[in-house]
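Let me begin by presenting the structure, written as structure tokens, before commenting on it.
Every protein chain of the complex appears in place save one, which is left out.
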Amino acid sequence: MGGVGLRAGIYGGGGFAGAELVRLLAGHPEVGAMGVCSRGYAGRGISEVYPQLAVEGEYVEPEGIDASALDVAFVAYGHGESAVTVKELLDGGVGLVVDLSADFRLPEVEVYEEWYGEHPAPELLAEAHYGLPEVFGASGGPLIANPGCYPTAAILALAPVVRRLGAQIRSVTINALSGVSGAGAKPSVKTHFVTVNESVSPYGITGGSTSHRHTPEIEIMLRRVGETPEVTFVPHLLPISRGELETIVVELERAQDLPGAEEVLGWYAEDYASWKFVEAFSGPPHISHVANTNRARLSAAVDRRAGKLLLFSAVDNLLKGAAGAAVQNMNLALGFEEDLGLEHLI
Amino acid sequence: MGGVGLRAGIYGGGGFAGAELVRLLAGHPEVGAMGVCSRGYAGRGISEVYPQLAVEGEYVEPEGIDASALDVAFVAYGHGESAVTVKELLDGGVGLVVDLSADFRLPEVEVYEEWYGEHPAPELLAEAHYGLPEVFGASGGPLIANPGCYPTAAILALAPVVRRLGAQIRSVTINALSGVSGAGAKPSVKTHFVTVNESVSPYGITGGSTSHRHTPEIEIMLRRVGETPEVTFVPHLLPISRGELETIVVELERAQDLPGAEEVLGWYAEDYASWKFVEAFSGPPHISHVANTNRARLSAAVDRRAGKLLLFSAVDNLLKGAAGAAVQNMNLALGFEEDLGLEHLI
Amino acid sequence: MGGVGLRAGIYGGGGFAGAELVRLLAGHPEVGAMGVCSRGYAGRGISEVYPQLAVEGEYVEPEGIDASALDVAFVAYGHGESAVTVKELLDGGVGLVVDLSADFRLPEVEVYEEWYGEHPAPELLAEAHYGLPEVFGASGGPLIANPGCYPTAAILALAPVVRRLGAQIRSVTINALSGVSGAGAKPSVKTHFVTVNESVSPYGITGGSTSHRHTPEIEIMLRRVGETPEVTFVPHLLPISRGELETIVVELERAQDLPGAEEVLGWYAEDYASWKFVEAFSGPPHISHVANTNRARLSAAVDRRAGKLLLFSAVDNLLKGAAGAAVQNMNLALGFEEDLGLEHLI
Partner (left out) sequence: MGGVGLRAGIYGGGGFAGAELVRLLAGHPEVGAMGVCSRGYAGRGISEVYPQLAVEGEYVEPEGIDASALDVAFVAYGHGESAVTVKELLDGGVGLVVDLSADFRLPEVEVYEEWYGEHPAPELLAEAHYGLPEVFGASGGPLIANPGCYPTAAILALAPVVRRLGAQIRSVTINALSGVSGAGAKPSVKTHFVTVNESVSPYGITGGSTSHRHTPEIEIMLRRVGETPEVTFVPHLLPISRGELETIVVELERAQDLPGAEEVLGWYAEDYASWKFVEAFSGPPHISHVANTNRARLSAAVDRRAGKLLLFSAVDNLLKGAAGAAVQNMNLALGFEEDLGLEHLI
């Protein structure tokens, strides 16, 4: 690493979100140097592993990056492992750490441990800022928990509704559909082309019960905005590479209190008026509308017969759901425009 | 047409369901001759239009089939148009007519006209048998209304639940995902490869309101089995050619009355024990499990935290959701085994 | 195993070709019992591993099958490993062994060892019948080498041309396109959905040189039919699950000797007149025409300007290119109709 501008480190750069981070930071006007580490790929060229990336440089071992010289670090390890590195970086004086794992998304250690096991740095939980700026603003501190892709889509669609209807909401069900990059770069039967292609399936169901770790993240963050019942979250795997669509069903205590679809679109327009990457959309959103962008596209419809409100939310899981949001969070924390280096992804 | 065995006519044989009918009837041991009509393709070879079909013969104009010589007819025109042909065939003495359109699925003319417009043969509505044999048995009369693909998946999953829990059910939401063949063979922007590929979108939403014509069919047929609230139905278009998955959320008046997933699987096993094409499945069903088969695969899970029952139902929209069911209905009506000519699709 | 009819064993039943064999043999009217072994999956239900298969039974260890009671065995291990099992089965008295590996396709041990390494049972090479019946007839002996999927498509298209034009042929280039099931069921970066989807790439190129093991198989078998120059074979991986298309360019010594496309179609019709699964087709073949069938579809075109003959050949790599051909070979060797149990795949 060398040169002028910010010195950025990426830890766990070998996965799909890491590859997107590399692409975005390589084109970011304020980033002058970048170290990318991956235990699995150390010594191999980045563009050898991800040949669609037109970047120079090799993956290095984490020890190969002089953390003390970093201005900003992105950590994208698995949960548990990520927190250890985050703590080291903060202790080492890195001014801003954006963690893309689940390790700092749940503010209470008890909840974390129920879903993920022991937390290696529970003392940092209270310091982390949940990095969904359109709902929770920019971070003032050095640690940002980048939201999960599913919670990003869910909270953006639900927060304006919870904010206004809160206590009247009786039931929330999220039917989530995700492309395969959301399942990670590691080869498995689950991600084999022949398994996924020409099919769709629900997942995250164990012993006849739903249990996806994104559920508590969604509930806890929504409850910061307003009253929220227990949320049902049913993810499905789609035969596409990237992108996510959530169809969210909201029932109120009294069907006559249902807002109109236009009214909900108005709430979206109002709440997100000052933000560039979230937009109200009057028709049904398609994943193709947001793939390869950092946008979230939100829509609404009403089933008057059955008394339900339907919300639709589409994001690119690797951009607004991961790397794009991480760079946006960095921009805001460092006082840049939120879309610096992301202008072509609006 | 000539030869021994049943003489079958297919009206509206140029669509995707028609092509599947041709394939199935060409291999059916009791069918001796087949006339296939299509106004759009008359004069062209069937295997010229559908080159994957290894069958002889040409599409003909409907007038080119001597209806009085038919033992069985399948009608697959659009709604409205289908009923006219059905009436002519029955009046002409055809002993069995299986209609694949929506024209005879709704037993009350008022409901039909609300969703589809005027009905050309309302006097036949009461005579039609709704051809979902696993729930409503075989037909005793000459007219069978072949169910819609979405209602097939929905009713198979819901009927055993409605039968047992009926009045306790407060809310039913069907999140339906369908391959593109469900949208028909007619080229349009909606079915253009580039529109559909790498995307998913909800559809059937007009002016902010849900309104899919399959909703009344599902509600009316379920109410023959037990009490059923208004159903919310949200279809989505998938980037696959064939197959359908429905994720159905059922809420009860009292969460403590929720059955277990195993219990629901037991209901499925019990109710469908004597049928070959419907099966309870203990894991999450994938569309790939049922594509190119006549099977429906049903599963269940429970979200105890949020108090909801989840049902999953997968079918091939062109087979169990259309042509396969039509042949199964013919088999049952004529006293054959239900899987005659369909053995390789179990 | 028990019951009447043939007792069949499948060795290496855990792969994609094995799964197709299970499906086909389960529906074969002359097969009474089936033992399916897989070291990796022993103890697991077949329909648990391949949930689209509606069959009973578990995978067993090879030792769990009483080979002495088998009438026919199919072996689908990797090369080298397969020959060991084949030898044991023949030594143990199994009357018919169909080997789906490459172990018995190359009749000369020197050529085999150049491409694959040491051969464990070279003495059997001369006994093996190359099981492409439309070119080389039915097997009279107990050992059938089932052809590779690529050679199947290539030889079917080229044999009639080589037979007639032999010495005049100066150059043959095979541009081959295959679905991902041809790369096997083992998860890898190469078969990860995100790698394959929305892409195509050539493969089998090492250090700037082409070198696919199917090349010698194609050349050797064609030379049994007529003079054949060295063949260039360039395989590509397609983002589809199954099916293969080969576009074959043939140049003659003298362009004026080029036959017409119709003439070549006539050769196909003539040479394959008595066979059910190979057909001449006057338009360009699509993989979709043959997917999920046991058919090979052949076509031809001529580039008069540049003086080249183009041949097109499409097969389903798992059926006519593997399991379908294996059952067809069994049928012929045992004196059944070639399409017994395969009628629905014509």
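Here are a few things to note about the model shown:
A, B and C label the chains in the order they appear, each numbered from 1.
The rule is short, and it goes like this: contacts are C-beta pairs under 8 Å (C-beta built on N, C-alpha and C of every residue); 3 or more make two chains touch, one makes a residue touch a chain.
Quick caveat, the model's predicted, so the values are computed rather than measured.
Touched by the hidden chain within the whole complex are the displayed chains A, B, C. Although one chain is not drawn, the whole complex shows that of C:G5, C:G64 or C:P202 it is C:P202 that touches it. One chain is missing from the display, and on chain A it is touched by residues 27, 51-52, 54, 198, 281, 283, 286, 288-293, 295, 343-344, 346.
Where chain C meets the missing chain, the touching residues are 171-173, 175, 177, 195, 197-203, 205, 207-210, 215, 229-232, 234, 236, 238-243, 245, 247, 249, 251, 260-262, 282-288, 291, 300-308, 310, 312.
Even with one chain removed from view, chain B keeps its contact list with that chain: residues 16, 180-181, 185, 187-189, 191-198, 239-241.
Heads up, the rule we're going with is that only the chains that are shown with their structure count from here on.
Averaging the CA coordinates per chain and comparing them to the mean over all protein CA atoms picks out B as nearest. Annotation: 39 Å between the Cα-based centres of chain A and chain B. Per-chain CA centroids place chain B at a distance of 37 Å from chain C. Measuring from the averaged C-alpha position of chain A to that of chain C gives a distance of 46 Å.
Contacts with at least two other chains are made by residues 198 of chain C.
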